[in-house]
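Taken from a larger complex, these chains appear in their original positions, while the remainder are omitted.
Letters A, B and C mark the chains in the order given here, with residues in each chain numbered from 1 onward.
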Amino acid sequence: MNELTILISCPDQVGLVTNITRVLAAHQLNIIAMREFVDEPNKAFFTRIACIGIFEETKKLKDKLLENLPNNAKVDLIAKKEKQIVVLVTKEYHCLAEILIKNQFKSLGANVKAVIGNYEELRDFTEQLGIPYFHVSHADKDKSAFEQEMKTIINQFDIDYIVLAKFMRILSTGFVKEYAGKIINIHHSFLPAFIGANPYRKAFERGVKIIGATAHFVTDNLDEGPIITQHTTHVDHNFGVKEMVRAGKENEKKVLLEALELIFENRVFVSGNKTIVFK
Amino acid sequence: MNELTILISCPDQVGLVTNITRVLAAHQLNIIAMREFVDEPNKAFFTRIACIGIFEETKKLKDKLLENLPNNAKVDLIAKKEKQIVVLVTKEYHCLAEILIKNQFKSLGANVKAVIGNYEELRDFTEQLGIPYFHVSHADKDKSAFEQEMKTIINQFDIDYIVLAKFMRILSTGFVKEYAGKIINIHHSFLPAFIGANPYRKAFERGVKIIGATAHFVTDNLDEGPIITQHTTHVDHNFGVKEMVRAGKENEKKVLLEALELIFENRVFVSGNKTIVFK
Amino acid sequence: MNELTILISCPDQVGLVTNITRVLAAHQLNIIAMREFVDEPNKAFFTRIACIGIFEETKKLKDKLLENLPNNAKVDLIAKKEKQIVVLVTKEYHCLAEILIKNQFKSLGANVKAVIGNYEELRDFTEQLGIPYFHVSHADKDKSAFEQEMKTIINQFDIDYIVLAKFMRILSTGFVKEYAGKIINIHHSFLPAFIGANPYRKAFERGVKIIGATAHFVTDNLDEGPIITQHTTHVDHNFGVKEMVRAGKENEKKVLLEALELIFENRVFVSGNKTIVFK
């Protein structure tokens, strides 16, 4: 008996749940958790089904499901396995450390294959935990050369996701397209407030009473990709920029790790510029 | 086209979702939201289905569903209608006011038929908002006489729920049994901490850094009924008992109203001493 | 023995606390709570001191304090008394109701003298609770006539603050200047996100996972005044605009009432475009 997660998205119509569950029952699969959502304005249907059973012929199961669904349905059958990821960093350790610790103790739901940094600051720590560190400097070269170096490293591994753990360079449209739907970023503000650089300084200058962070998929519009998770934390007049940065880091790592957990458990659909998250 | 909410609980077995959704499809009902939960240790299945369609023969639909479900299944078909409630109070206004305001502006999801108080303090306010107020004193009589007076009033109305909005008398086992599953209480602590009287004083003396509140169904074990919602709020050394009470009241009304909203929208199942809440 | 709250702001220099507390001790005043803050970048000092004693000559006490402080110090001595307020509304009841309920049960820290609405929707409810309601329509007249009508009503009362409880008209620079530092607004987003109209629709379209609200003093830049309090609440893909509005309202009333409580207890300083809030 194995566990299988089935993700389906398709145009909405009457009878979808019956059609899907009838196929599963015919294959002797027992549903242990099922979530569905109908995006009414866009007439789109999404479901995530966790089931257990014997899966000798997933290809046949997928075909059978597609037969019973509208024409342009998308069906993913995901046997329980860990994702493979590469992490991109600059100088800040807090998000990387959270990822590497969970990786080390097998509670990340993914394997970190490598860390790529555009500085050397995080090499020692990464290597202490036994993970390969690649330094790819952005200095003295144009962006396409910089990104090509990173791609050469990334493509050595059969990765599922690239995690930007406070990676402070803007990626080109070409890079983003090459890994479409696979790049996750943590932005240090509650988007859409404080888009762009130095959000904590802007927050300080505006005198806000909350600061936040946003984990999102990267698309070619900076800070405009589908949002996965967001949290905020309270600040007051005692917080200068430095204190906001410190409090913000705790929030950033929480938001990013929550997003990664959801993604690695196959709980996140992207639909247009939004996400559907089956918690 | 009408909306119908279907609540089903039964022993878990393979194929339940298929069986249920096939019946619905055969009746031309379109599912707009569906949630299910399997309580693995107790092998129990729960589902809440919101659907739209034409319901001329709900009796037949119910029979058809029961035919396709295990023997002791429980099926409720709930056409969208407001619940009828009676509110019991003592002297504190904050929960009552929140209920009466939402009642007045048709955003409670229920109609308040009457307020019963064991003091006169809240009469004027209740009557200003046009709701009948009945004073039933607990003084100078035994509990059974006190409760009989309340029952006579309550039973004038065809009520769905009795809401204890800071009603500070303990109800007898007999009373609770008569309205089994229909009485909702707000307890002024995060149960199971500070069971019983004066929780804020106990919280102050213990020096806790959070206080809380709990909305629960009333069973014959005081403060032991199935919990529906809980929230906490932060306090510090500046909070004396009075300040804790004040902060606590804001929390209490939030917790109670959230529970009522969930119940009135048919989102809460009781299973043993726990609740399943499909938010 | 009475209670007195002393608010002082002045340029920062060494010895301020000693100078101030020496004056208070000389007047036999016992400090029961004291908070201070130094705005380093602007070299400004702020303190709030609650003390008890006998205050026969507050004029002399104020002069003595000013003598011992830098030249352009600002000193307020506030004997414990309730503020007088007028509330401006449009059609939404939730913030107004929260204010009127607390007003009725003497837990607002202020007296509501009147409610002014640019529609008639909230008249009945306001009058049920015994508060005068004035209808001033914005239709069929220019903004200056509209505001003049409101001013004539407001100026009948000796008010401390004007509370915009979901008042959906933009006030002119002239109006704002006339009541400078006295107008408090609740904005239905976590500013600076979603400035302007329809924030919940914008939030829905952006696919955010949190929505928020902001209470702020009104200055002549729309949605740019000093922020007093902010909170956020979580939403997900199940929230359409309607559900966001509903969840948002609970947040809005919480944020506004928290701000009012802080202001009415003399805990808020305005410094440039920011607030210092001694909770």
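Just so we're on the same page, a residue touches a chain if its C-beta (ideal position, glycine included) is under 8 Å from a C-beta of that chain, and two chains touch if they have at least 3 such contacts.
Here the structure is a predicted model, which means the values were calculated and not measured.
Undergrad: Can you report how many copies the full complex contains, not just the 3 shown in place?
TA: Total copy number for the complex in this file: 4.
To be clear about the criterion, only the chains that are shown with their structure count from here on.
Undergrad: Could you label the subunit A-subunit B interface same or different, taking same to mean over half of its residue numbers are used by both chains?
TA: Counting which numbers both chains contribute, over half are shared, so the two copies meet through the same residues.
Undergrad: Taking the mean of the CA coordinates per chain, how far is subunit A from subunit B in Å?
TA: Spacing between the chain centres: roughly 38 Å.
Undergrad: How far is the middle of subunit A from the middle of subunit C, if each middle is the mean of its Cα atoms, in Å?
TA: 41
Undergrad: Would you please write down the residue numbers of subunit C that are in contact with two or more other chains?
TA: none
Undergrad: Inside the complex, what are the residues of subunit A that reach subunit B?
TA: Subunit A residues touching subunit B: 14-15, 17-18, 21-22, 24-25, 28, 30-36, 38, 40.
Undergrad: In their complex, what parts of subunit C are in touch with subunit B?
TA: 93, 97, 101, 104-105, 107, 125, 128-130, 246, 250, 254
Undergrad: Considering the complex alone, what residue numbers of subunit A touch subunit C?
TA: Contact set of subunit A toward subunit C: 37, 39-40, 190-194, 206-210, 212, 226-232, 236-238, 240, 273-277, 279.
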